[in-house]
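Below you'll find the structure, written out as structure tokens, and then a few comments.
Just one protein chain is left out here, and the rest sit where they should.
And then subunit A:
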Amino acid sequence: MSKDREFYLRRLHSLLGIIPVGLFLTQHLIINHFATKGAEAFNGATHFMESLPFLIFLEIFVIYLPLMFHAFYGIYIAFTAKNNPKNFGTLRNYLFILQRFTGIFLVVFIAWHVFETRFQVAIGAKEVNFNMMVDILSNPWMLGFYIVGVISATFHLANGIWSFLVSWGITQSPKSQQVATYVTLAIFLALSVVGVQALLAFV
């Protein structure tokens, strides 16, 4: 991989994190939220999503490929940093480190999540419905794993929006970057509530 392409790869990494991965995460958490309205509502929503035309192409081009590029290039980025929170204990430095830790954790969590709810379904071992999630989340360890996974994802997206705004040169002044911090904090809180409420609906 030529280092001269680094600029474009980084920009692509930043862009794909928001479009489509970030949009997909938001849509995913909102569809999940049907679970709070009962099994029937949730099953109806998942059935609608599964009945979308060209589903496999949508999944490959809107989810799998962008997500895999973002994940694998992200691992490379995470491991090139040498964290120094002891000497620089600022909020931004902690968020920088947390962005890398949640990223690595999300690779593990999403790999497991895809295996459990997509691969096992694809080989016919399971069917995606309300009861499948009830089964998975009946294990308290799994519930904990999923809650940490969802909150990591919402944090990674919200903080990623902040970085996206800087990396593309939208927020230049310290003032605008500060306002973006508050706005992305609100996005983090809102998406976390939506995501965790849906998980608890299966318990």
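Here, contacts are C-beta pairs under 8 Å (C-beta built on N, C-alpha and C of every residue); 3 or more make two chains touch, one makes a residue touch a chain; residues count from 1.
Quick note on the criterion: contacts and distances are computed from a predicted model.
K.L.:
I notice the complex is incomplete. Of the names "histidine kinase", "Cytochrome b6", "succinate dehydrogenase" or "Urea ABC transporter substrate-binding protein", which is the UniProt protein name for the chain that's not shown?
P.N.:
Hidden chain, UniProt protein name: "succinate dehydrogenase".
K.L.:
Touching the hidden chain in the complete assembly: which of A:A81, A:V148 or A:V203 does that?
P.N.:
Only one of A:A81, A:V148 or A:V203 touches the chain omitted from view, namely A:A81.
K.L.:
Per the definition of touch given earlier, which of A:G124, A:P140 or A:P174 contacts the omitted chain?
P.N.:
A:P174
K.L.:
Looking at A:N93, A:T117 or A:N131, which residue reaches the missing chain?
P.N.:
A:N93
K.L.:
List the residues of subunit A that touch the chain left out of this view.
P.N.:
Spelled out for subunit A, the touching residues are 3-4, 6-11, 77, 79-84, 86-88, 90, 92-93, 96-97, 162-163, 166-174, 177.
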